[in-house]
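One protein chain is absent from this view; the other protein chains keep their places.
On to chain A.
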Amino acid sequence: MFLEQLLNGLQLGLVYALIALGYTMVYGIIKLINFAHGDVFMVGAYLGVLGYTVWKLPFPVAVVVAMAGAAVLGVTIERLAYRPLRVRNAPRIAALITAIGVSLFLEYFSSLRFVFGPNYRVVDRPFKDVRWQLGPLGISNIQVIVLLTVIALLLLLQFVVYRTKIGKAMRAVSFDMDAARLMGIDVDRVISFTFAIGSALAAAAGILYVMAYPQIYPFMGIMPGLKAFTAAVLGGIGNIPGAVLGALIMGMAEVFTVGYVTSDYRDAVAFSILILVLLVRPAGLLGKAGPEKV
């Protein structure tokens, strides 16, 4: 039972991690909490599901299409909603409120009948359900797919951020935006790229989420988005390994509370951990301490 719960926690935590990365990367670069991120996750999930059900694409192609679609959406949001504010040096709170506005817009626009519609839908999986029993440990193919996909994406992200030119530019902009601009880095392009990666990861998370918990509706992004944001803060917002660590802690806390205490305290325990950690380490587990204005 312990191993199986560990696996459940890993699955939940890794999906949170994919979403949390989007929050943390955007924050790391432009110090903005992009509240619309949970809704990009939702749109990505819809695109993926429509891809292989309505448009009849092969499943891996549908995933790529959804990630690309979400990346375009993320960049568009940045272009239309956040960049104009940044260019005019608007106060940070204005950008935050805009993010909430974009989030509500995506939710209610998606609820319209000619978009995705307001109703819950059961998602049919594109592959058969398989379950293996390894001694006391039961594993389903969904869990294996989630674990492998997330780990592959995390490695890919690690490669992009630390081994490519654009990754270097991202780190430079995150370190000091003005200095980076003086060094000839196209800051706006780097920011767009960050939004694109974060949104693509959210789309992947969205598809994995509806594979694991086969149901889809326009407000599905709110709770996972909130929990992933919490995970990002827990790990130290702006820090990539921190987001993954925070997400795993959140997932494990939820699952083990249900497994060994009672399901009534599921969210209470997860959020208590957040409060306790922030009391001891205000910048989060792996965050840099320093003057912050949020």
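Keep this in mind: contacts are C-beta pairs under 8 Å (C-beta built on N, C-alpha and C of every residue); 3 or more make two chains touch, one makes a residue touch a chain; residues count from 1.
Assume contacts and distances are computed from a predicted model.
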Name the absent chain by its UniProt protein name; which of "Ethanolamine utilization protein EutJ", "NAD(FAD)-dependent dehydrogenase", "Protocatechuate 3,4-dioxygenase" or "Sulfurtransferase TusC" is it?
"Ethanolamine utilization protein EutJ"
With respect to the chain omitted from the figure, which of A:12, A:29 or A:43 is a touching residue?
A:12
Among A:1, A:54 or A:182, which residue is in contact with the omitted chain in the full complex?
A:1
Touching residue (missing chain; options A:212, A:269 or A:283):
A:212
If you put the missing chain back, which residues of chain A would it touch?
1, 4-5, 8-9, 11-12, 81, 85, 88, 90, 94, 97-98, 100-105, 108-109, 111, 118-122, 129, 131, 133, 138, 140, 142, 209, 212-215, 217, 220, 222-223, 254-256, 258-259, 263-264, 266-267
